[in-house]
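The complex is shown incomplete by one protein chain, all other protein chains being positioned as in the whole.
Lettered A and B in written order, each chain numbered from 1.
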Amino acid sequence: MDLLTAFTDHLSLGLSEALAPMNLWYCFLGVFLGTLVGVLPGLGALITISLLLPFTYQLPVEGALIMLAGVYFGADFGGGTCSILLGVPGHPAAAVDVLDGYPMAKKGRGGVALFIKSVASAWGSIFGILLLMLFAPLLARFARQFSPVEYTALMALGLVAAATVGRGSMLKGLATMVIGLIIATVGTDVNTGFQRFTFGLTGLSDGISLIALAMGLFAVTEVITSAGQKSVSPVKASYRLRDQLPSRGEWRRVWPAMLRGSGLGALFGALPGTSGGMATFMSYAVEKKLSRHPEEFGHGAVEGLAAPEACNNAGIGTAMIPSLTLGIPGDAVMALLLAAMMLHGIQPGPLVMVMEPQLFWGLIASFWIGTVFLLILNIPLIGVWVRLLQIPYPLLFPGIVLFTCIGVYSTAHSTFDLYLVLLFGLFGYLLHLLRLDVVPLVLGVILGQPFEENLRRSLLLSDGDFSVFVTRPISLAAVALVAVILAFSIRRALRAST
Amino acid sequence: MRKPTQILTATILGAMFGTQAFAQSYPDHAVTLIHAYPGGPMDAVMHVVAEKLSEIWGQPVVIDTRPGANEIISADAVATAEPDGYTIFVGTESTFIYNPYLYASLPYDPNTALTPVSQLFDIPFGLLVRADLGVDTVDDFVAMMRADGMNHSYGSFGVGNIMHVGMEQFLGAAGIEMRHVPYRVAGQLMQDMFGGTIDAVVASAIMANRFPDQMHMLMIDGDSRMAALPDVPTFAEAGFPDLHIRPILGIAVPQGTPEDVQATIQQSFAQVITDPEFVGSVVIPNGYETVASTPAEFQAFIAEQRPISEALVNDLGIHLEQ
Partner (left out) sequence: MADETRDLRDVLTGVLLAGLGLAVAGYALATYRLGTPAAMGPGFFPTMLGGVLAALGAAIGLAAWRRTRPEAAPQPKPRAMLAVTAGILAFALTVRALGFVPSAFLLVLCVGMADATNHLPRLLLLGAALTLLSWAIFVFGLGMPLSAFNL
């Protein structure tokens, strides 16, 4: 039981570091600030960390990293809160929380939704971090099996799965997903340096800003749809904690979903470049497929909230693997955390674990403690957040638009991004009128660039031979699943139309 | 530590006095550094620099990022700012050297709109190969590629990026060819290199330092060998005396900024980046080298590099349309 002794050694070392009173305080402060900022639409973990980075110069290195990690978890959590209450994702990857969380809030069950989300995300974090502690080297080796071919096949699977996520028919889901892929081609083509669909606008040369797109499609579209409607009256909800608890029947549906979600999230998190969004959408699709009542999805199914949430947080845990062991950031937020290490004179890389075990394991243990803080902080806060819903919508919606615009503007100081918010808001409204769901579109945009790049890279390396996708086991399995899903949906579409 | 209220006061004061600020008292309110790489390693370095500058100046130094379009957006933001020294551009060889030749047109005049003030750093690049490729010297590498180059790949961050242009420069000098595989995500490029899909890149010393068992640096740019990599020959020692692959980091201000303000900026930056403690904790670990040149030196350097880059871009036939 070498693994186990090593694990307990590391755990005790880490906890002794993270439980130091000052570090506890920094952890709490980080989680608290992260949650507050993350709730604001458009402000995700990235901007929160970059805003707070200068404030951490004065702290000792452990404190600084622990606080920033707390911000990361807090901001991620806060983003989902906004998705559930207002239908506006705090950051693009939280779009999946809108699917079932927002309908729950509309039915006056926002508190329950927030509670389930808190528990599912806490479980996801704990599970992901446990895997990180136990199997970091193994997961890193698993990730190294993935060449561009496997990435391409897996992303194709993720995209097709996302198309089933919407409320309409699968055909419509596929169509909006493809629109998303098309939107993602806007900007410089990394393989040739060619500018596609930019029409001479400098603001488009790096592609459409994902934040502007998501804020337009969700916040602005939702405001246009709901403003001025008599039916949108404040939901009557109770603030007592007892009324925020899910029923026993709901628990029975939540926990297996949480387990499945966290497993999926942990595996995907170890693959750099797949972006947070993909795993959560896949996890949603899996739940919808497995559920005995798929018709509830999109109308407040608790599994549809719990599984992606657990998946997302488990992914955050394992996404730290490439960052901490290789010194390669898994995403922009990780890049900032690594930058914070450098600022304090610690070189990220494989040696951190050996040279600074106290820091390394202390940081990891602080993830756990941060998760606990999140729970402690958020369960009482649920009552406060739910009160937000008591504000009459005519007074609320101008604020939603204002905060969205400021959030988007402050990320890049670009008024161009504001025009994009407007454009996508109107586009989203058009899709709403045509009864098309925007959620598959968002995943199309998130995965568009990496999907195209990996597809082209695979074929470049195989000299244009498409058979590479079916001669490697992982890729073959993914391609087969794609074929099955497509065949199934085509058959259903044909049957429905006759 | 910068407090929000300080920034606020500074902003209000700045708005009130605006362009009337006099050079004698520069800086008397917040100075903004603008660059294009939020969250990148350079962002981290510039945060440290900004912190030290604000200690020297006694004024907040704020970092503002305008990502995108190979720095064109950030450079344009500074080019159109007030020429009072309170808006400083931080950029790389993209803006200072390559962009005028990569793009048919730029929103600002690349020759006059920005006044280069100082080159802060050099980042010497070298030829990095994965260890299990089985080559130990540049000669072995060239021989292997001469025999079978089109079945070997090198990675970059896209057409026109220094990792592409620099590698093509080397391949041209050696008379060999390789397959170019562009990436957008650093993590996946490194992972593919670990996994064996990618055989070589041109890169700074960081990865070679970090992964001595998996990555081999075959040669590196520099007049003499790098202290951190004493066994790695320079380009000249390896037989490529005319090859130079070294990205730069420099600062510039809008055209028309008073010369004494430029001088203050240059001296303060130099004071920060030549400080031995800063060099030891930030410059060397990042694979940088401090340059801290004067405006005249930096402008001469740019004038010398631009024709070389123009010829290179034309030879490679790269055109990025705006």
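Here is the rule we go by: a residue touches a chain if its C-beta (ideal position, glycine included) is under 8 Å from a C-beta of that chain, and two chains touch if they have at least 3 such contacts.
Note that the structure is a prediction, hence the values are computed from the model and not measured.
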>> Going by the contact rule already stated, which one of A:H10, A:H91 or A:K172 would touch the omitted chain in the full complex?
In response: A:K172
>> Going by the contact rule already stated, which one of A:P60, A:P394 or A:P473 would touch the omitted chain in the full complex?
In response: A:P394
> If the missing chain were put back, which residues of chain B would it touch?
Replying inline: 2-5, 7-8, 11-12, 15, 30, 32, 62, 64
> Residues of chain A in contact with the chain that isn't shown?
Replying inline: 37, 40, 51, 169, 171-172, 174-175, 178-179, 181-182, 185, 189, 191-192, 194, 196-197, 220, 223-225, 227-228, 393-395, 397-399, 401-403, 405-406, 409-410, 413, 415, 418-419, 421-422, 425-426, 429, 432-436, 452, 455-456, 459-460, 462-464, 466, 493, 496-498
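Operating definition for what follows: only the chains that are shown with their structure count from here on.
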> Where the centres are mean C-alpha positions, what is the separation of chain A from chain B, in Å?
Replying inline: 32
> What does chain A use to touch chain B in their complex?
Replying inline: 46, 50, 53-55, 57-58, 143-148, 151, 188, 190-195, 200, 202-203, 205-206, 272-273, 322, 326-330, 332-333, 335-336, 338-340, 342-343, 345, 347, 349-351, 412-414, 449-450, 453, 457, 460-461
>> Considering only the defined contacts, which chain B positions touch chain A in the complex?
In response: 1-2, 38-41, 43-45, 47-48, 50-51, 64-70, 72-73, 76-77, 102, 107, 153, 157-160, 179, 181-188, 190-192, 194-195, 197, 210-211, 281-282, 285-286, 318-322
